[in-house]
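Here is the structure we will look at.
What you see is the complex with one protein chain gone and the rest in place.
Each chain carries a letter (A and B) given by its place in the written order, and its residues are counted from 1.
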Amino acid sequence: MTAVAHAEEIATPRATPASSLRGNRAFVIGTVIVGAWLATALAAPLIAPQSPVDVDVMNRLQAPSPGHLFGTDEAGRDNFSRIVYGARITIPAALGVILIATLVGSAVGAVAGYAGGRVDEILMRVVDVVLAFPSILLAMAITAALGLGLKHAMLAMILVWWPEFARLMRGQVLVTNTNDYVTSARALGAQTWRIVGLHVIPNAFPPILVKATLDIGNAIILTAALSFIGLGAVPPEPEWGAMIAAGRAKFEYWWAATFPGLAILSVVLGFNFLGDGLQDWLNPRLRHD
Amino acid sequence: MRDTRYVTRRVAAGALALAALLAVVGPAQAQSRQETLILASSIADYITNDPSRTFEFTSQIIDRAAYDTLVTVEPPDISVVKPRLATSWEISKDGKTYTFKLRPGVKFSSGNPLTAQDVRFSMRRLKHLKDQPSFFMDPVKDVEVVNDTTVRIILTDPDASFLAALSCVPCGIIDSKTVIAHGGTDAEDGKEKDKATEWLNQNSAGSGPYKLVSFVRDVEAVLERNPSHWGPKPYFAKIIFKHVANATTQKEMVERGDADVARDIDADTAATIKDGPKIKLVSGLSLNLVYLGLNNSAEVGKELADKRVRQAIAYAIDYEGLMKGLMRGAAEQPPANIPLGILGVDKSMARKRDVAKAKQLLTEAGHPNGFAVKLNYWTRPLQGVSNEPLAAKVQADLAAVGIKATLEPKEFSVVVPEYRAGKVQMIIAEWTPDYLDPHPWADAFYKKGGPATKRVFYDNPKMNDLIANGVRETDPKKRAEIYREIVKLANEDVPWVPMIQAKVSYALNPGLKGFVYHPVWFVTLGNLSR
Partner (left out) sequence: MLLSYLARRLGLALIALFGVVVVAFLVAHMVPADPLAAVLSEHATKDPAIREAYMKRWGLDRPVPEQFVRYLANVLRGDLGESFTTRRPVVQDLRQFLPGTVELAMAALVVSVVFGVPLGIWAAVRHNSWVDHLTRVLSLVGAASPIFWTGLIALHIFYYRLEWAPGPGRLDTHLQMPVAVTGFTLVDSLIAGDGERFASALRHTILPALVLGWFIMGIVSRTMRAALLEVLAADYVRTARAKGLGEAVVVGGHALRNALIPVVTVTGLNFASLLSGAVLTETVFAWPGIGRYAVTAAVRLDYPAILGVTMITAIVYLAVNFLVDVLYGVLDPRIRVA
């Protein structure tokens, strides 16, 4: 086994990033799963056989059958269609949260790292404070305070998440700043924005991309968890966490809670594979191939 | 090496000691399981266990076991008032003076004797705390101690529902000495001065078959046999209410023998239970109402201010779909916001769905193409009914006659204040019984300014007169006729659309004996045995 793997390692050319990614199994699996889910979200009306919200009280909690692939829920709605449409809620919500958290956090981190001194001190103390809270508890408290609903849950998640990116970005800025080429560029009189554009951002981008990708998975779980508790999206919205909560009380009808859970598991797994693959690519010593 | 051997020996010795301990403790515990009644139920509705303040479902069950009332009402015939602490009573000709003879030799769990003084204290404390159930004492002018075993209650006006009201849990008789010792008072400023509630949340001071020994919110409540109880010794030495939120887990716990009773079995879960050696299903018609509230004011209700529109909505609802589909047949359709089983309420008076009639009424009211309305509901479950599917179903039924309802799911604590302030246009809500007389329902839902009536601004002078007559009338036949009139008028005015009166189900260990469903306090715990 080891010998074969070793041979492969030698045989695979590593010259270009693209080719190395193609040979990266985790990255490929992740791309396929995430791609499939994104396609599902985009083409939901084409894929779903029925409306995700149409009520049919005479056909409640029907077991999976050819007519209802994943059965029906407690209002007689088609579970399969709801899961397909659910991809349009949870995935974009998580993507949005992470995108905004990344932008805000990176900006704050870059400012802190560059400005240094008192600005850095104050910003990092704020980051410390927010990071001291377990994310789900702070998100719960904020959502409870703002009021029920997915939008408030998303806002809460952004408020909880940006400091992680701020800390990462600041670290990258500090590391890059001490690099010889940056020091020499500065000595040669290069402007700050030039250094940031040419050196800091390209250097900081890969670790931030990896963290963001892995965090999308976490954000999907947290979105679903907040809805599960009853603080996020609520039925009839076909949000996966809310569907699990509704199905939980009637678990004898196992399909109601099982399928949305599998949906979460698979999409998060996809993003985790993707992030993991990216990490391997960036840190070859720990590579799995 | 020596170290290792030493450690090994220590571990072995510890394990042996543990095994010996298990062997000794095992049989004793098995015995205690036999004499322990375990109820798996949600106890999340807890606010207080103080009988003079409680109004919630779980604490009523607990307090019913810990406190005796003067009179009681027991199934099957819940319209007959029976003696409990009072062995007999006399009602004066003018209907204003009630004289009760108390059972002699009754002791509280503290060992203190129960006297007429305690009855007076309990009634006065209930009144002066000015808390949720204080209205039970509204008709009472004075309570007089005649002697140790005779007490006289004097009303301001005759009240036909008063005797039944005395069976309510908040009218339970408390041990005045113990309660005073823990800071309680029956003085007029009791609302500010009484400090006994904290103690009464964790303990009880009654003469019932059980006493409360511990209560941990959202975890468990523990009752133990009251050794000083005057009545027959109950079978179970201990009763534990385990907080379990969802129906499936409750059912599983009964089947695995971890619980004897599962209290929150909805119709869907009930349908999965087959009677067998491990589990048995018991059902009974509840007095819980699930209804649609329609705001009658022009300002908030808008289109709903028109009686014809409200009638149209009532005709639009697919009651059969609700009963057969949503509730799997485990429900009745109440004819008004007074449930079936109550004096003057008759199943035949319930409305049938009529889409054509609904459309015609809407056209007459000037909305041939319907209109838009906001349908509010809260996100925690109603008694035995999943509210979200219900809201979605109502939305679909209204759409069938052209009314476009937007669903407004809100947190309970957000929507309820809005509702109480009369600010919601349409809402799905629920009501559980206070005591078994038609008056509390008529008063709450149909009398001008009543606790629910004022939320939808309903006011019909004719209705107000009927309700005033209903509570004054002492002849049961004439009373029933008055309440029939009330139901009829309620169906004409439609301030509310009554939708579901659920049949509630409980899963039991088949070895449990004496279980009879009680619509107000669930079951009389002292009657249960194995």
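Just so it is clear, a residue touches a chain if its C-beta (ideal position, glycine included) is under 8 Å from a C-beta of that chain, and two chains touch if they have at least 3 such contacts.
Quick caveat: nothing in here was measured; it's all calculated off a predicted structure.
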- Per the touch definition above, residue among B:S32, B:S92 or B:T474 touching the missing chain: B:S32
- Among B:M123, B:M253, B:A312 or B:I486, choose the residue that contacts the chain missing from this document, as touch is defined above. B:M253
- Note on the structure: Given A:V28, A:V111 or A:V130, the correct residue touching the omitted chain is A:V130
- Item | Given B:I154, B:L285, B:A400 or B:V414, the one touching the chain that is not displayed | B:V414
- Message: Among A:I98, A:L123, A:L150 or A:I244, which one touches the chain that has been omitted from the display?
- Response: A:I244
- Message: In the complete complex, the non-displayed chain touches which residues of chain B?
- Response: 18, 21-22, 24-26, 29, 32-33, 36, 38, 40, 44-45, 47-48, 55-56, 130-132, 135, 191, 198, 201, 214, 216-219, 222, 240, 242-245, 248-249, 252-253, 255-256, 258-259, 380, 411-414, 416-417, 420, 429-431, 451
- Over the whole complex, note the residues of chain A touching the chain we left out. 1-2, 5-6, 9, 26, 125-126, 128-130, 132-138, 140-147, 217, 221, 224-225, 228-231, 241, 244, 248, 251, 254, 257-258, 260-261, 264-265, 268-269, 272-273, 276, 285-289
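The rule is short, and it goes like this: only the chains that are shown with their structure count from here on.
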- Task: For chain A and chain B, let me know how many angstrom lie between their CA-based centres, rounded off.
- Result: 46
- Item | Touch list for chain B against partner chain A, complex | 245-249, 251, 266, 268-269, 272, 318, 321-322, 324-326, 379-381, 386, 388-389, 392-393, 395-396, 407, 409-411, 414
- Task: State the interface residues of chain A toward chain B in the complex, per the touch definition above.
- Result: 53-55, 57-58, 60-61, 74-77, 147-148, 230, 234-236, 246, 248-253
